[in-house]
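Complex shown without one protein chain; remaining protein chains in place.
Chains here go by letter, A, B and C, matching the order in which they are written, and residues are numbered from 1 within each.
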């Protein structure tokens, strides 16, 4: 698809309106120096498994034109990136996306302007070829042979990542138990840490290991890395390259995620993010679709915490979407997620931090709320669009995606009955 | 306080900026015919018990200048209404606010432009004079004498309401149980319905009875009117004047309140609202302070459902705040709540319903989300301010409240150690 | 498998110990007249889809020897029933278990002493042959053609049930929405009721329609029949043969299920049960494995409520297990579930209701708790075992299942890599 030219036409048609909106925004708020550059630098990785229609244990209703292999997944992310210029990385999942020819894959990705973000291991499913089952866990397993198999798999994932230029391994463990009594929690914890130590030992010096936590599912009584406290206590035992990864859907009801983010950042143990949204559990809905204010509050903590440590917003944490698109076109959904994340980030950058700190020091709770709400109620879409525009993206990515009938083109090219690997 | 003139000065200083914002908004969205009038008509009742600093079972940290009697409560609501012209009603709570001279009270309220909204009975606390304790419930109580006392109290509350011009009785029952086995659920339900029937029989023909439900607290095992289903089944037994009242904080975690609102409206059984916000339980936080998108989604259902029935937005449901201001100035907090509610209402009015229904009929989930989010991301504060302006209120009520040092004036007049009746 | 003789030997070896336990229990509590007969009459239906290893969206770890067809499913339930004499019914799921030769199937079931409980329709998955997809719902669908297809399917399920001697249709709808805005709640409700009316019209005069509710999953924003209130309001519209079905895992966190059961029973609208247990959501764990006291409290309400209406415990409600056995042998798990349900039922039958009511009328909360806890702390396993013994079942079903290496026999007969239909 010759997206380039179409983007030009598309933008041209919308430019006057866009300019008016941006001008108004500038007249309303003081844009901090460098805010546009920050928005332009901020890239959100697309997971390779989010390019197909997701499903639940009750079924899956596939859409058409889903990518059938790694090359087509890269093409899809490339398409997203061409549209929004903010999805400049892809996060692979092994074994769903084993790159048989890494050089060719790197080259293909480079053509789309894509880098390789964190690589993800999978020890929550059994593969046809494997000797030992993960039915009762992987890194926690009572059998040393099973643990060894899971450790080796993670080390292999690192190798794939090195070939592609990744710099981080994300470890999500479904390990846990379904029934009281099933697990010796202590042994499960210790075995997991011991296994992680072996993986950590195989980590290149410039890599990070992100240890994700999750409250429940697919185990329904306990999860061995079940909350931030468990992950934090483990990564502390591993070393400075090990950090905690926060997935927004992996908490118990009502959890204050922004506070967890703040503490982990302060402790130097926040590694990265899996963005999505949820109402009940790990619903994997579009980022910002259920609780947009929470997303803003999380970015408030991120900006504040990273600035306090002099961190580079774009580079010093891993940013990734992890969602499932059961009833939407996956590409449209990803465009919505990225836009929602950018809006939250842009708004967080607009907060008058000096005023906020002053109000806090005065215990002026009303004023604190006013400051945050004023920013949240400000329409910053033009600012985000301007960043896209300056990078060569589309002013309205979804509109363009639809105008160009891109899904129809994909269906024509790939077929109406394709099913991408993933959940 | 001579609020009138100050409002003029205040508005004059902000007018140019305000006009620019409003003009921009008008250039961005098609304002539906009558939207300003709807916003102007929309009045949110202030509960008499929300004018003092609230507390928890762990303590209460009173502020200063709290109203010491019903007259001062009316003055406080009058002050709010002078500022925002959207708080033109007060909801009394008996026995905290027994009007000894109803004529004088009505006259005082009228001077402030205030009407009397629903009156609230209290059978969740024991009063010094009462013969029977509500420790084990009121309308559900095993003792007929206790039930009778509670019924009589409600009928007396109706009488007070009639004298003031109220048109509705709100019944919130804390009745329930703290331990498994304590209560015969069936008998509790039946006794409650029987008691409600007697109260209903005393209802004037132009009155409504609102039956509030609550999942838990102050009873921690069961509540007899515990969810919308329980309230709905009861009001159906009572008759057409009985309806369900929804308090946003009275649900189990993750409840879809907007869906409940939609069903009750459809069934003709939604009576009114207690607005507040919460993260954990009945936290009674400022409306819109935690989940503003949820508030918008609720108003989306309200506007859609009321329009489908040809209802008058302003008059055909009871709108009331029910919040507790533990760490804020209660008046400032109420201004924040009213503003948040108005914003949600204004945004709901801006939704392109034809487009939304078309997208729904096409199962275009992405488009449905785009339509709602586009409105939610639109900055409508100028529209709400314009409604205030046209009514004679302040463009920025909190700013004016602070500029005029109104709290200081109240403290000077009433003292720094006052404690208003309430929770 | 010649289970008969083995049961004899097994029981003989345990008889002395069993008799001692039973004698002690009799010396401790007054066994109400007829309690053993009630326990013997109480049969819990086994769902056809629970005979294989379950899974989650993250994967499925099948066991061996799973039934490959309806005949083998009946054989499995027959085996369970031979062991515990309390699983004398099977609940089929269409289209997973379409009986091509109903006469033969009925005859086979009869040989195992099995009746056919409620039949279950499936409009939450697409079948290869169907014209319209359920991706966006079935009975609520915006398209009349899709609704018609779903209605026809339900009517066909009734026909299959009639052929087998079933007397009830269980309708569980996954219909709902994943995102705010996606659904017009009102239209979805109305369309669902309209569709149900057509199904109801096709119901034989001696049949019941059970309308199940569920808070969430597989839809993650709203479910159209989302709670008991929604189901109750709908079955009231349908007629006397329509009732609500309670699945223990289908509630929001912390819901008081026993109270819901009590109200539905009182209203004459409780139809039946899906037993399982859960810690987080619809975890589908073994009944009684997480919250055994809750299970007891539910049976407390069931016994009390059914007795108040003069209902037959065994026949006037539908009793069924609905669980998923991800990490256990499904047959062993089902034996555990049935045992846990029987224990809860037996304990509920032992409650001194006169004493409990007296304590309630006296507001003696301590005594109420003592009465329930005393029964719950009483070891009634011998009583349940005696019921099994008198019916010809095994004193210790799981022990016998293991001694006889029944799973090994099934694997030998059916293979190690079988996958039963189901979730």
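Note that in this section a contact is a pair of C-beta atoms (placed from the backbone, for glycine too) under 8 Å apart; a residue touches a chain by one contact, two chains touch by 3 or more.
This structure is a prediction, so every number in the text was calculated from the model and none was measured.
**Q** Using the touch definition from the top, which of B:212, B:227, B:283 or B:364 touches the missing chain?
**A** B:283
**Q** Out of B:24, B:116 or B:216, which residue would touch the omitted chain in the full complex?
**A** B:216
**Q** From the list A:180, A:240 or A:415, which touches the chain that is not on show?
**A** Answer from the full complex: A:180 touches the omitted chain.
**Q** Can you say which of C:6, C:369 or C:403 touches the chain missing from this structure?
**A** Of the candidates C:6, C:369 or C:403, C:369 is in touch with the missing chain.
**Q** Considering the whole complex, which of C:66, C:212, C:333 or C:404 touches the chain not shown?
**A** Final answer for the missing-chain contact: C:333.
**Q** Touching the missing chain, which residues of chain C?
**A** Residues of chain C in contact with the hidden chain: 20-21, 24, 27-28, 253-254, 256, 279-280, 286, 288-293, 327-329, 332-333, 336, 340, 343, 363, 365-366, 369-370, 373, 376-379, 381, 398.
**Q** When the complex is taken as a whole, what residues of chain B touch the one chain not shown?
**A** 55-59, 61, 124-126, 133-136, 174, 177-180, 182, 215-218, 220-221, 253, 278-281, 283-286, 289-290, 326-328, 423
**Q** If the missing chain were put back, which residues of chain A would it touch?
**A** Chain A touches the missing chain through residues 135-136, 142, 177-187, 189-190, 215-216, 221-222, 226-230, 232-233, 251-256, 258-260, 262-263, 265-267, 293, 297, 300-301, 304-305, 308, 356-357, 360-361, 363, 365, 368-369, 371-372.
Keep in mind that, in the parts below, only the chains that are shown with their structure count from here on.
**Q** Answer with same or different: of all residue numbers used at the interface between chain B and chain C, are over half used by both copies?
**A** Homomeric contact, same residues on both sides for the most part.
**Q** Could you please state the distance in Å, as a whole number, between where the Cα atoms of chain B are centred and where those of chain C are centred?
**A** 42
**Q** In chain B, what residues contact two or more other chains?
**A** Chain B, residues with two or more chain partners: 253-254, 256, 293, 363, 365, 369.
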